[in-house]
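Have a look at the structure below before the remarks.
Here the complex is missing one protein chain, while the rest keep their positions.
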Amino acid sequence: MIIGRVIGNVVSVIKDSSYNGFKLLVVQEMNIDGTYDDNFYISADLIGVGNDEVVMVTCGTSSRATEETHEKPIDSVIVAKINRLIFKDREVELE
Amino acid sequence: MIIGRVIGNVVSVIKDSSYNGFKLLVVQEMNIDGTYDDNFYISADLIGVGNDEVVMVTCGTSSRATEETHEKPIDSVIVAKINRLIFKDREVELE
Amino acid sequence: MIIGRVIGNVVSVIKDSSYNGFKLLVVQEMNIDGTYDDNFYISADLIGVGNDEVVMVTCGTSSRATEETHEKPIDSVIVAKINRLIFKDREVELE
Amino acid sequence: MIIGRVIGNVVSVIKDSSYNGFKLLVVQEMNIDGTYDDNFYISADLIGVGNDEVVMVTCGTSSRATEETHEKPIDSVIVAKINRLIFKDREVELE
Partner (left out) sequence: MIIGRVIGNVVSVIKDSSYNGFKLLVVQEMNIDGTYDDNFYISADLIGVGNDEVVMVTCGTSSRATEETHEKPIDSVIVAKINRLIFKDREVELE
């Protein structure tokens, strides 16, 4: 999984009906040093997060292995809000 | 999912029969700053879009999780037309 | 899917038996400006193409969603010969 | 599969219930010369490893082909601790 920061959301009127009811968020990928780079994903939000929150994203067809996304054409889902990253020599609070 | 802009379409006479009936569009990937880079995909259009429209694309085998693409050798589908991107400090209208 | 040009083929004597009967072609990926870069794939040919032809390639496990490749360890298949790319302001003939 | 080094772990309170019971580790990808680059993954630990250990990681939906991860939205799992890499002209001990 990758870690990213929620920076926005997507508004879409015309869409495949399987997307009805999903909130689609813009997630910017985090670098290993805690900065953010230009990679971003549109991810379906399974847990209810908002702007600036740091999240864990599952990519690919594994995204469909949840009750909500089962059999849907979704390749990226937010599966967790990250509270803290614990490294050997430092901790990064993300709240 | 990724966001891109429709810039063209593909004409193919000889193709696997599973592609019959699909419109195949050329989608150029959008960068996080709203510019477009050189990455592009050929994506099956599920919703009916045209040149210059901004769309959301599902990649990989998740592309097959729709009624139309079920059991087909398709790894990229257009699943939504994007109307607006809402960031914390700005909105981008895409119509 | 991606677009590429057939530039060669692979000869293999010792291989997994599931590959028997497949022609394996070397496909060089096309850039958005019509040039070719250094990315290439070995793709199973489902439609019968030859050197210099421009083709559409499906990647990943979607490659297995055809009658010929069903249940086989194949991650890249040639699913169409491309005749023409139609952009808003130009057409590219590929024959 | 790729090789990486465990450099930390993730603390998450709000998460999809399918993640309950999984330890999520931060794995930094190894380069071919034994250095480590900036790519990293959050991987579910199936075998019990700790910081500084070198591990093998399976990515994508293959990650779900274990007893523990079956039908879960997980795209990266640690499947082995690497003890040694044996090249033609050198061996790299990783313990």
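Each chain carries a letter (A, B, C and D) given by its place in the written order, and its residues are counted from 1.
Following the convention adopted for this analysis, contacts are C-beta pairs under 8 Å (C-beta built on N, C-alpha and C of every residue); 3 or more make two chains touch, one makes a residue touch a chain.
Bear in mind that the values here come from a model prediction, so they are computed numbers and not experimental data.
What chain D contributes to its contact with the hidden chain is residues 1-3, 31-33, 46-49, 56, 58-66, 69, 77, 79-88.
Interface residues of chain C facing the missing partner chain: 7-16, 18-19, 24, 26, 28, 38-43, 51-52, 60-61, 63-64, 71-76.
Basically, only the chains that are shown with their structure count from here on.
Superposing the C-alpha atoms of chain B onto those of chain D requires a rotation of 145 degrees, given to the nearest 5. In terms of their C-alpha centroids, the spacing between chain B and chain C amounts to 20 Å.
Shared interface positions of chain C, i.e. residues touching 2 or more other chains, are given as 61.
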